[in-house]
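Would you mind keeping the following structure in view while I ask a few things?
Complex shown without one protein chain; remaining protein chains in place.
When the chains are written out, they are named A and B in that same order, and each has its own residue count from 1.
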Amino acid sequence: MPDENRQKDAVSIILFSGDLDKAMAAFTIANGAAGSGMPVSMFFTFWGLSLLRQEKGDGHSFLENLFKKMMPAGADNVGLSRFNFGGMGAKMLRKMLHQKESFTPEALLKMAMDRGVAFTVCEASMKILGITREELIPYERLSISGVDSFLQSALESKIHLFI
Amino acid sequence: MPDENRQKDAVSIILFSGDLDKAMAAFTIANGAAGSGMPVSMFFTFWGLSLLRQEKGDGHSFLENLFKKMMPAGADNVGLSRFNFGGMGAKMLRKMLHQKESFTPEALLKMAMDRGVAFTVCEASMKILGITREELIPYERLSISGVDSFLQSALESKIHLFI
Partner (left out) sequence: MPDENRQKDAVSIILFSGDLDKAMAAFTIANGAAGSGMPVSMFFTFWGLSLLRQEKGDGHSFLENLFKKMMPAGADNVGLSRFNFGGMGAKMLRKMLHQKESFTPEALLKMAMDRGVAFTVCEASMKILGITREELIPYERLSISGVDSFLQSALESKIHLFI
């Protein structure tokens, strides 16, 4: 019989999107929660993986390389979900963020790591997109796992969001 | 007074998107949860309905037909949320999925039905888009209902996601 009461004040976020604006929203929520002492886990799947890549790696097939070229490498290069205008929108947003001295996506990612947010990378997405562990940023709290890992963490969290 | 403890280890997913990649994410979560014995219900609304259509039906008005033409019929024809390139992105992903012998979206849909995932189709979306019951895939666990049905199911589930 399942324990009905085991949900904690924790947050589980699936980051499916690789868009700059959605990533910023995800990390802002994650960092806010982690800053309040809540355990936070982020599950990176599909386009969300692009935020954790450190550089363009060598693909294992033409199709994989093509996909890799379409996927920006690292939090510095992702676009907006809307009004991207070939990168213009993202550039403008970045500039505005700097003018306002707000946090950049890179800083948000680093803050999440400093606050101990757990990163889980979807194993199936890595296989499909041909991405290896070496292409991902180094972080001791980064693990590679399947959907069961997300479900387990989500069952134990009060808040879960698909972004 | 509401019962504070009635949430079960269940999953409620609103599938709003008709994109191939998002649908794959939704069905992967649904099938993973159903495979672990968790009750899963999926509520299909708006573009998500395109995944359950079996073929292009006869619309009831010009506008409806236009909308129908824009909505791909069935899980075989949906595009990606990003980098679709007039269908190219989706074709590539499909090919990669086959190369990797991973699950296709069609197989994921079938697996969800085999595992008894409950499908609820949003009545208002059907009305707005002019889609009838006959145009949807046959499945004994498919029902047509309103937002109250989603809310009821979500209140009884620990995990609920909008995809």
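Of note:
Operating definition for what follows: a contact is a pair of C-beta atoms (placed from the backbone, for glycine too) under 8 Å apart; a residue touches a chain by one contact, two chains touch by 3 or more.
Being a predicted model, the structure only gives us computed values, none of them experimental.
Summarising the interface, chain A meets the missing chain with residues 5-9, 11, 21-22, 24-25, 28-29, 32-33, 36, 38, 82-83, 89, 92-93, 95-97, 99-100, 102, 158-163. Interface residues of chain B facing the missing partner chain: 2, 4-5, 7, 14, 16, 18-19, 45-47, 61, 63-64, 66-67, 70, 124, 127-128, 146-148, 150-151, 154-155, 160-162.
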